[in-house]
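Complex shown without one protein chain; remaining protein chains in place.
And now, chain A:
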């Protein structure tokens, strides 16, 4: 009986799973075609009042997105008299973000402005939201192009890669040497794209003396990034420079370097905010770092959202719209709008900026 019991259990499970299996392979309806994103053509070029525009960052409680959304997006939405909101998961996972997309789609939000945690995983939910009538703008981190109407890119990956490699090369000096990258999470769409482009950039003859020896991931957590920085230096005694193209990572690395014997010997650059990096620029840990202005990014994304929902633009290449104080922007290939080149901060200018 004992044996019988356990076998019965196993058989029951197997039968149930087999059922799931056959059910999987049969079935079912074809997908709904994505709704046409065509606008009605707004000749006057003014953004409609009363639009509901909601920002959905990778996660809430993140200083970067607090600035982009609340200091940028909100300002813009208030300028054209819409209703601004920010919502999102407390952890940066794609599945949690999908749940929020569904909620926004149910709430009849006019435009969802999202920084995607996974370029594919949020696609189904975004397509469903578009079918229900919402417009979709991505900013900071894109989805597959067919899942959104417009991507507001903070800087082209190419621009960032060129900037970062130039900065580390200048900091390490003419003799070159080993360098490493400390990234955010291993899955971050934008980070991985930039790292690939940095490798391309490093292959150029003028950087032949720089050798990329390692890439590590701090998951955009301060403590983990700090430990990874420590680990890099322990593992590579000849390391001459670290690039950390993420605000959390570069600040944590700077904190580690400035308190260690490597200060001034191992160069550091990355994408950081002036407030977090000011002290380290002044104490010589980091000569220069770069970033765009996150508030401008949110501001531009909000104007793109307003223009889209008002029918001024549809996301076609060549569409033009006015983005308040930032001036006129043109939609490029694949529905991309580029904010501009990354901006380099150093000891000479860092005091003129106050954010982050």
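Operating definition for what follows: a residue touches a chain if its C-beta (ideal position, glycine included) is under 8 Å from a C-beta of that chain, and two chains touch if they have at least 3 such contacts; residues count from 1.
Heads up, the rule we're going with is that contacts and distances are computed from a predicted model.
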The complex has one chain missing from view, so what does its UniProt entry call it, picking from "Stage III sporulation protein AD", "Multicomponent Na+:H+ antiporter subunit C", "Autoinducer 2 import system permease protein LsrD" or "3-oxoacid CoA-transferase subunit B"? "Autoinducer 2 import system permease protein LsrD"
Consider the whole complex, including the chain that is not shown, and state which of A:51, A:76 or A:98 touches that chain. A:98
Just name the one of A:88, A:315, A:335 or A:356 that touches the chain not displayed here. A:88
Just checking the interface: what residues of chain A touch the absent partner chain? 1-3, 5-6, 8-10, 12-13, 15-17, 19-21, 23-25, 27-31, 60-61, 85, 87-91, 93-95, 98-100, 102-103, 105-107, 118-121, 123-124, 132, 185-187, 192, 217
